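Quick one: the structure is below, and I'll ask about it shortly.
One protein chain omitted, others in place.
Right, subunit A next:
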Amino acid sequence: MDEAAGDLKQALPNVCDNIPIHVEVHQKSSSAARKEDIRMSVLKLLNRHNIVFGDYKWTEFDDGFLNSNVQSVSIVDTELKLKDRQPIDLSKSSLSLHIFHLNEEGPSAENLEEENEDIIAASHWVLPAAEFHGLWESLIYDTEVKSHLLDYVTTTLLFSDKNVDGNLISWNRVVLLHGPPGTGKTSLCKALAQKLTIRLSYRYRYGQLIEINSHSLFSKWFSESGKLVTKMFQKIQELIDDKDALVFVLIDEVESLTAARSAFKAGTEPSDAIRVVNAVLTQIDQIKRYPNVVILTTSNITEKIDMAFVDRADIKQYIGPPSTAAIFRIYLSCLEELMKCQIIYPRQQLLTLRELEMIGFVENNVSRLSLVLKEISRRSEGLSGRVLRKLPFLAHALYIQSPSVTMTMFLQALSLAVDKQFEERKKLADRV
């Protein structure tokens, strides 16, 4: 039966021919070449290599023009649409090329002038920013969170394009990501903003990401906080007025701005905070009319958020701690990076979970290390993404300390680091 399925797959190598394939072309920061010239050269390159397996990235080219002007050409996000890694025939799929430059400057501060003091109310990035490059790829989720979010914005734009009457069908351009700390909600928001700026570069020249400092919007003067919120949104309005810009407003820990008003009845919250919630809600209703704005919010404590705000969020995505499979992929990407930097040396080929599954988890010379990693992943279950990403660092700092180490040694250290993490956690829990 399995064989028959295999044969069928051989006979039909390209089950999905017409899937849209996104190709991201990262133009060198010193290159001033025309987009059309680059497009032509990249198409030629893709013509020569027209079968790829899943995502692929070129960083070296045999074409002189590409070498001097392009940093990388990557076929991205195929795994969001195709479940399995399978050959993709580029000549048969519809290609969309996204050519972009990264902005190297860091965030700038957005000030609100309040009588004679300046309040830094937001950080402000011009996208695509070098700071967020590669962030999207580093975020690994079990469910199709990433493709859902991308599809959501695509639909939003389609509805705006077709002039769907907002009174009949309403959408608010508000995304709420919630879940335990350390699962990458804020990073996902930033990565999404970057991704969309690149994807939509054909219609928006650039993106702006404004990360609001919620706490700074509370004034020391009673009754002034609501006004500060309004001022903040006025600044955002000015950015939205530029039709060439795609504006992302990121409100981290949104519960501090939109605390449930029902709590006020108990008299535990000052009425000034109610005004803040009201101001935020009315301002969101104001800016939802504009097609070029997306409001991204995150929260750890969803039950504390005002219902009127939760209602306004089109997507309420739960982001939980990673499963064993996701942990395995996170570790794999960490180890890959360490091998690239030659901290783990010599290079060892590690199998993916799917490849392990295909050989039936049989232990042999090729799969031994991967099986060890799988075991470590299983034991790491319950740790957040933030902790997982720092474990390789801790493993090196605590148990290795030499400039280069073999994979076997490193995995041992990693295993010890995982144990230590749980031990520490237990101690903390005991103290409380």
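By definition in this document, contacts are C-beta pairs under 8 Å (C-beta built on N, C-alpha and C of every residue); 3 or more make two chains touch, one makes a residue touch a chain; residues count from 1.
Simple rule for what comes next: contacts and distances are computed from a predicted model.
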Chain left out of the displayed complex - its UniProt protein name, from "MAD2L1-binding protein", "Casein kinase II subunit beta", "E2 ubiquitin-conjugating enzyme" or "glycogenin glucosyltransferase": "MAD2L1-binding protein"
From the listed residues A:52, A:82, A:95 or A:126, report the one that touches the chain absent from this view. A:126
Considering the complete complex, identify which of A:57, A:92, A:205 or A:368 is in touch with the unshown chain. A:205
Considering the complete complex, of A:242, A:272 or A:314, the missing chain is touched by A:242
In the whole complex, of A:30, A:167 or A:402, the residue touching the missing chain would be A:30
By the contact definition given up top, give the residues of subunit A that touch the hidden chain. 29-35, 101, 104-105, 108, 110-111, 118, 124-126, 201, 205-206, 208, 238-239, 241-242, 244-245
